[in-house]
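Omission of a single protein chain aside, the complex is shown with its protein chains in their original locations.
Coming up: chain A.
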Amino acid sequence: MTRLVRNLLILLAIAVPLSLLAGRVWIDPATTPNATAILMELRLPRALLAIVIGAGLGASGAAMQGYLRNPLADPGLFGIAPGAALGAVVSLWFGYAASPYLLPLFALVGAGGAMALLAAIAGRTGGIALFTLAGMMIASLAGALTSLAISLAPNAFAMSEIVNWLMGALTDRGWPEVWIAAPLTLAGIACLMMAARGLDALVLGESAARSLGMDPDRLQCWLVAGVGLTVGSGVAVAGIVGFVGLIVPHLVRPLTDRRPSSLMLPSALAGALLVLVADCLCRILPLVTELRLGIALSLVGAPFFLWLLMQMRRGLA
């Protein structure tokens, strides 16, 4: 275990109990009435969900940047998050979201559809450029269909539900969402770990990587499965939470030896920490209604992205 991983685990161990106590109402387990119920039924699943979603987004961001050899890459580029969002929006549109399992199921079907479409278009012989373009087109198509669903919403309540859900949040999530997202995310991170050696080889470019034994088809399969499971399950239970996959690998990379394989686990842990802390801040901020997690992260992430672009431009100058 590297020192970075150990430090991130220590920070998580400190952040988890704090996140359980923090909120509009701070909980003192000794004096707060029904403290155990609030902690076990509301705050603990929410904290676990933040960790699971953040870990999945962090790891898939690191894998995507390694695959595309581009620091501006984000898991959303594969079109899987918009596909999952479209699935969820369809369930909201038809009013199936009343069941705790139907909306995530629809979202997972959407993510699976996007993955299948991506594999079918980019296929066995598709290179990285075709793969990226296919992902962007799927994202664009899913986005357009989501907008169509919103514009044709059967009533104002459905429209409001859809728009609110798309903003991404962990409010009112419980154990069912944890049981859906945790195993899928863990399986997804395992798939991404399987891609790690291939991503290391890709540091030297595609042809050198193949000469080092990297199988491009197998690498694509692990990546589509890994990003699909982590991002798809994350969107299924919490809506779209952007920028984590972009920011986290950047923050972590200077602390590693910069090989994609060294970045994966620390990015997962740092992503978990970031989403956990961001969700706590959303709860604590004294606003009329709770700030949506997706909005909060975008408010931080967009300026960070711009700063990154400026740094890159300075590097090119």
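One rule holds for everything that comes next: a residue touches a chain if its C-beta (ideal position, glycine included) is under 8 Å from a C-beta of that chain, and two chains touch if they have at least 3 such contacts; residues count from 1.
One rule holds in what follows: contacts and distances are computed from a predicted model.
Participant: Which of the following names does UniProt give to the chain that is not shown: "Imidazole glycerol phosphate synthase subunit HisH", "Thiosulfate oxidation carrier protein SoxY", "ABC transporter ATP-binding protein" or "Fe-S cluster assembly ATPase SufC"?
Facilitator: Matching "Imidazole glycerol phosphate synthase subunit HisH", "Thiosulfate oxidation carrier protein SoxY", "ABC transporter ATP-binding protein" or "Fe-S cluster assembly ATPase SufC" to the record, the invisible chain is "ABC transporter ATP-binding protein".
Participant: Taking the entire complex into account, which one of A:T2, A:S160 or A:S211 touches the absent chain?
Facilitator: Counting the whole complex, the residue in contact with the absent chain is A:S211.
Participant: For a quick check of understanding: of A:M64, A:A169, A:A201 or A:V231, which residue touches the chain that isn't displayed?
Facilitator: Per the contact definition at the top, the residue touching the missing chain is A:A201.
Participant: Considering the entire assembly, which residues of chain A contact the chain that has been omitted?
Facilitator: 69, 197, 200-205, 207-208, 210-215, 253, 257-260
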